[in-house]
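Working notes for the structure below.
Removed from the display is one protein chain of the complex; every other protein chain stays in position.
And then chain A:
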Amino acid sequence: MYKNSRGAFLYLLPAIVLVSVFIYIAVGLNFYYSLFRWNTYSAKVWVGLANYTRLLQDSSFWIALKNNILFAVISVTFQVGIALALAAMLEQKWIRRLGGFCRTVFFVPSLLSMTVVALMWQLMLNPNMGFVNKALQQIGLGAIAIDWLGNASTAIFCVIASSQWQFVGYTTMLFVVAIQKIPDDFYEAAEIDGANPIQSFFYVTVPNVKEMLLLNLTTTLIGAFKVFDEVYVMTNGGPGRASEVLGTLLFRSGFREDAMGYASAVGAVVFVITFVLSIAQIRMFGIDSASQPSGR
């Protein structure tokens, strides 16, 4: 059968058909639809690139892009940087006994549904009944107990924070697994050479989890540009457009303002951004060469 490539193709056919129908054709159609002005129940009017020019002039688009970039930068800091540090700490000898417990505690939030987490944070941040402002008042910080989600300058950061709370534990877990694969000899050798824990983190741990680091980096980055649920549930892009991200802008244009063509254009931009990031990932990883079994 291995020699019969036509036979192999036949077996691949169902997958190829499915992927092309649900992914490639859909992506292509999205680009096509972005060239029209239409809504779900109307006829399509050809407008060429008008949706894209409108996009460039739309202040909400730039706010959304800025918020996505904020999301990306903060997520990478927490879910890659801090998560790696946390994982390294959990694998230290002196904490190993508590390691299992801590790992579970960190990991549990990522098992919850995003909507549940977003609703929970929305309630916690509510000035009337939320726990956050009550706690701030109790410790004498009543002055900064503001309407976190109702304030244009803080809303997006609160949403990003809730997302970090949820997913730091997940990437920490992935790093823990990667660190556990590093042979103890490496650390012993480093110790004999006189390396302190910080040096052995940078010279032993980091180089040995490089692949996991890159994987987390790219998935976090791509995730930051595809974010929708948290923002939709917590603020719906508000107040006003202050916490809008590309996902909510797309949704609002398509399903609230009946501008499906414009929404498709936003979708196309999201696609281009995530596509570029994916290509970068593949190149950095060298997945092309790694995926070919050497010598066979």
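By our rule, a contact is a pair of C-beta atoms (placed from the backbone, for glycine too) under 8 Å apart; a residue touches a chain by one contact, two chains touch by 3 or more; residues count from 1.
Following the convention adopted for this analysis, contacts and distances are computed from a predicted model.
A.B. asks: One chain isn't displayed here; going by UniProt, is it "Carbohydrate ABC transporter substrate-binding protein (CUT1 family)", "Response regulatory domain-containing protein", "Xanthine dehydrogenase family protein subunit M" or "Cell division protein FtsX"?
C.D. replies: Answer from the record: the omitted chain is "Carbohydrate ABC transporter substrate-binding protein (CUT1 family)".
A.B. asks: Looking at the full complex, which residue from A:Gly150, A:Pro197 or A:Gly223 touches the chain that isn't shown here?
C.D. replies: Candidates A:Gly150, A:Pro197 or A:Gly223; residue touching the omitted chain: A:Gly150.
A.B. asks: If the hidden chain were put back, which residues of chain A would touch it?
C.D. replies: Interface residues of chain A facing the absent chain: 4, 7, 10-11, 13-14, 17-18, 37, 39-43, 54, 122, 125-129, 147-153, 155, 235-242, 251-252, 255-259.
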